[in-house]
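Apart from one protein chain that is not included, each protein chain of the complex appears where it belongs.
Moving on, here comes chain A:
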Amino acid sequence: MNIYWHCLAGIVQREWLRFVLQRSRFFSALVRPLLWLLVFAAGFRAALGIAIIAPYDTYITYETYIVPGLACMILLFNGMQGSLSMVYDREMGSMRVLLTSPLPRAFLLASKLLAIALISLLQVYAFLAIAWFYGVQPPAWGLLAALPALLLVALLLSALGLLLSNGIRQLENFAGVMNFVIFPLFFLSSALYPLWKMREASEWLYWLCALNPFSHAVELVRFALYQRLSLSALLICLGLTGLFAVLAVVTFNPQHAALRRAG
């Protein structure tokens, strides 16, 4: 048991160091959702309130609406950036050093996912703190209740990131991930607009959003922030996290980069 703990602590510490040393990464992770909150939402101007939808009990401003989506946006970018760092680790060979560990590969990868998730949570709470001072104030207990939801979503998205990184052969392909994964996941979700609004625009757009796993991640966090449980969102997030994690471990091939170089 001790050896597992030691290994996990080492991996978390490495992620932590990477996080501390790359301070710009922390700020860029914060600046992105803050720009959305302070600029996009301000331009959107729904000062007259948007219609009541669960889990809200009364009318809310657009700023209040998008905060859970933006918190998940941080997790999404970090999950994908985690996958970027996997590709980097593979190319630089540090992944192979990690895999020389006698512990099972699944454990190593799970530790890696958890490490990325924990670092992401710090950024999310930094963002929520700023949003609080900006006037978006969910109930205090809701902030605590959101912790497990955020952790699950972080794991879900970093498992997805890991799975994708298995398919990426080179660092340069990450731009493709941005275009074909992050943007569609984010924009075709309930992060920026309520789904009923999407339905008013078009039915197929609504279904794309409703089927998007990221929508369920956002709703899980949104409900938790207001001390409610969205059971369907929870089950979908749990199921997908398990599925992505298993697929990621099965398809994981540390030889990718090395083979390519040899060939």
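Side notes on the structure shown:
We adopt the following convention: a residue touches a chain if its C-beta (ideal position, glycine included) is under 8 Å from a C-beta of that chain, and two chains touch if they have at least 3 such contacts; residues count from 1.
By our rule, contacts and distances are computed from a predicted model.
Selecting from "Membrane protein", "Actinorhodin polyketide synthase", "ABC transporter ATP-binding protein" or "Na(+)-translocating NADH-quinone reductase subunit D", the unshown chain of this assembly corresponds to "Membrane protein" (UniProt protein name).
If you put the hidden chain back, the residue from A:Gly49, A:Gly176 or A:Gly242 that touches it is A:Gly49. For the chain left out of this panel, the touching residue among A:Cys7, A:Leu38 or A:Ile60 is A:Ile60. Although one chain is not displayed, chain A still touches it through residues 45, 47-49, 52, 57-61.
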